[in-house]
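Okay, structure first, notes after.
Every protein chain but one is kept in place in this view of the complex.
What follows is chain A.
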Amino acid sequence: MDELLAVLGYNVRSSDMVDVAQKLEQLEMVMGNAQEDGISHLSSGTVHYNPSDLSGWVQSMLTELNPPSSAFASSSQQTPIDDPLLAPSESSTITTLDFSGSRQQSEHQSRIYNDNSDYDLSAIPGVAVYRRPDQQGDGEKSSKRMKTASSSSSSSTQQVQENGLASVAESTRPVVVVDSQETGVRLVHTLMACADAVQQDNMKLADALVKHIGLLAASQAGAMRKVATYFAEALARRIYRIYPQDSLESSYSDILQMHFYEACPYLKFAHFTANQAILEAFAGANRVHVIDFGLKQGMQWPALMQALALRPGGPPSFRLTGIGPPQPDNTDALQQVGWKLAQLAETIGVEFEFRGFVANSLADLEPSMLQIRPPEVEAVAVNSVLELHRLLARPGAIEKVLSSIKAMKPKIVTVVEQEASHNGPVFLDRFTEALHYYSNLFDSLEGCGVSPPSSQDLMMSEIYLGRQICNVVACEGAERVERHETLSQWRSRMGSAGFDPVHLGSNAFKQASMLLALFAGGDGYRVEENNGCLMLGWHTRPLIATSAWQLNSNFNPTSTSASTSAHSQ
């Protein structure tokens, strides 16, 4: 790896430097000769992936401008992109936005309608990736798949690079200071001192400090006061050993999460980006099966179903398996959600099947219970939004679950997790990390902007986050389930378990960015691309990350190469 370029974010092997330079020269010449619509299509039509892989990026642009029949084609592209008219079309997009008046709308040539149903849907029928089965080959799909294939064929080296980066990245502490007022600083100081006292097991001092925090917090304003209050409460619980009961009804926590969903864009981003990856993976499939590791109120699925319904050639038949915790009052919450989704499916004309599974832990699941159909028959997507980190509380659990996922032979696995390091061995470090993280999160909730969240959504969101804070700070052992880890740590884990990354591209990035414009404090929210994954953050601090995975081709017995598996339907 060229070290100087690596520091600047570009991974180029030293042995590839001359080749990359040559490709850049070629690209410049081709761009110079291309007509203006060629350039503009490269800009607005082509989906770009992983700019850190400079060689791959330049190559993919060369390929877009030059079908392999020309002399400039690289030998690594085998599938002909037969129809240049189809090549630039964007993949089907799903979003919950209203684009009226936006420039982008005319580019997409799409119609938008507002659906005022419970799920607040607005779908944009984009140009879908799926083509009629009677058409031979699928040019643009294959060009997109090519991108995935070439990135996975180089994934072994990328994996090494990513793992190498992982050990460096783990010690990164991104900090955005949101409150420099003296009172704020003193408050933080006291919180830290208290946490330190707890760590030293000096409970007398800790007790005194906790009371002091209460006084300081009262004179503070805004996000900092709320954050400090939650952290102080959590510290108090830890000191006095009054541990919070996690047995609070899951329906209550689902409701809290729904308000959080409404108040800020993090969960919407999660659902949106995961759905985008799932939609692309389902291209060409007639039967699809989504396994949702945390169904809750099923808020992720209407948008996906809508997008599937609008696929040219018609929707696939859609099966959803929703997993959830047991309900104390024995109501079948899962079935209720399934029923609502079934009603939606009927109105939009999608063949729908639902199964709910109650499990205390994902580790209790056996793949055989889920009645998975073979990959040739049905494409499977496994979706986990903020669920995997909980498994880290019990030894062996995550390994079991990852192994189960592999047994489900998924076409794609989407993982969304908090971008935070809340699972380190040292309490004080966890405390500090969490303080930074939740300070930023609460600050984003305050946001000034066009449409601030309703006060009820705001309040419930704060309670939702407060419970997480409590768990991170006051609990230990199997009780401490909010064991958030960073994207680089998850990358390591997924890679070791036999998964290859599936990169999210510039189309998902763009749509996600546009999604943010609708939210209060829109300016503060930022989407970032990170080696094929997408992260949403507040200002420069990423707070949530979406990654997508497929089985390493060695593990997939139905395909002979990564590119073949993309065409398995």
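We take it that a residue touches a chain if its C-beta (ideal position, glycine included) is under 8 Å from a C-beta of that chain, and two chains touch if they have at least 3 such contacts; residues count from 1.
In this section, contacts and distances are computed from a predicted model.
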Should one name the undisplayed chain from "Piwi-like protein 1", "Alpha/beta hydrolase fold-3 domain-containing protein", "Response regulatory domain-containing protein" or "60S ribosome subunit biogenesis protein NIP7 homolog" using UniProt, the answer is "Alpha/beta hydrolase fold-3 domain-containing protein"
Hidden partner chain, touching residue among A:192, A:205 or A:463: A:192
Out of A:31, A:348 or A:481, which residue would touch the omitted chain in the full complex? A:31
At which residues does chain A meet the chain that is not included here? 2, 4-5, 7-10, 12, 17-18, 20-21, 24-25, 27-29, 31-33, 36, 39-40, 42-44, 48, 51-52, 54, 58, 61, 103, 171-178, 180, 185, 188-189, 192, 432, 435-436, 448, 506, 509-510, 513-514, 523-524, 526-529, 539-542
